[in-house]
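The complex is shown incomplete by one protein chain, all other protein chains being positioned as in the whole.
Moving on, here comes chain A:
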């Protein structure tokens, strides 16, 4: 019915303007909410399918197809079988659009649960809309500090309706420190932090890298926040050269890292270890760097070697990644595991909820989650703040092998149950 009214609302304006009736395309009339004998549970899903963040969502079709297949028979809850409808919307990598499609899902589709993934630009606007409209929301694939503090979260009170699972800055710092200690190079670090949600959190004087590195005896050269998509890193490079930095770290988007790395080569700056968050996640980015991609290091949230399997389909990490590679002909990427896990958690919550008609019962089920997913355990009772639980994080290196680049796990101090698969090599 809502669609019908929507059309009417528009066509009155059409009448006012005296426009031709041809404009009032009846296409929007086609879908009305079905009240079938089998009750339906609706899950809304927001993801950056197009735009600069599209790499995070490139496996969406594959993951969703697997989930839909697993849920084809419905979910049993309190002896009743519910059909599950997953409605996926594209945020176009734009926080404005993310807020808009989230509100369409919440108000228009009246979803019972909303999920979202991939960077603060997706998770935060969706969570804000869910919080205001009092619909349970689960998000992932964004470090928890930009998610929690970026939304003005107060650790004392937290949020009521929005929950998040991923790792945090303290984990990435630990993983990076572990990796650098193995390398045995001098403890001089150059930091590259952009003025964006991730960069500000990573470079934060209280919660970020600077205090943690100082505590471990590393000298950090931080030339200040740069504007994303800058085309000149000369001043940063000369500052790093002057300080004799052997290690470069930071959180960058792929085009910025490519610029920095090309200019470093031109200006003769040769650090021994380069460990960058976010920019070096995707094989396509590493391949685009050519031989200069060999030996770069990054955080690893998920890999085919992680010793976990899906609670929903039973497939192992390796089977999930192999399935994607066989279906798409493309290399596996880290967000695949988390996208699958997001729906594992959603399914588990629906299964356990005491009353699916009551948002507060769904919320209670989220709070009581104790699930072993394909990315590790998800349990909100032991998070750093309310609303957040953490998954394990390791670090590793892109190494060129006979079959192209391979992401090798080299540092696992904080999660020893994830085996290392190789040794760190220095860049120069």
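Just so it is clear, contacts are C-beta pairs under 8 Å (C-beta built on N, C-alpha and C of every residue); 3 or more make two chains touch, one makes a residue touch a chain; residues count from 1.
Methods note: contacts and distances are computed from a predicted model.
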"Periplasmic lipoprotein", "ABC transporter permease protein", "Sulfate adenylyltransferase subunit 2" or "Sarcosine oxidase subunit beta" - which is the UniProt name of the missing chain: "ABC transporter permease protein"
Of A:174, A:200, A:334 or A:391, the one touching the omitted chain in the full complex: A:200
Residue of A:42, A:207 or A:225 touching the missing chain in the full complex: A:225
Contact with the hidden chain (one of A:85, A:131, A:287 or A:319): A:131
Residues from chain A at the interface with the omitted partner, ascending: 1-2, 5-6, 9-10, 12-19, 23-25, 27-28, 49-50, 89-90, 94-97, 99-100, 103-104, 107-109, 120-121, 124-125, 128-129, 131-132, 134, 146, 150-152, 194-197, 199-201, 225, 227-228
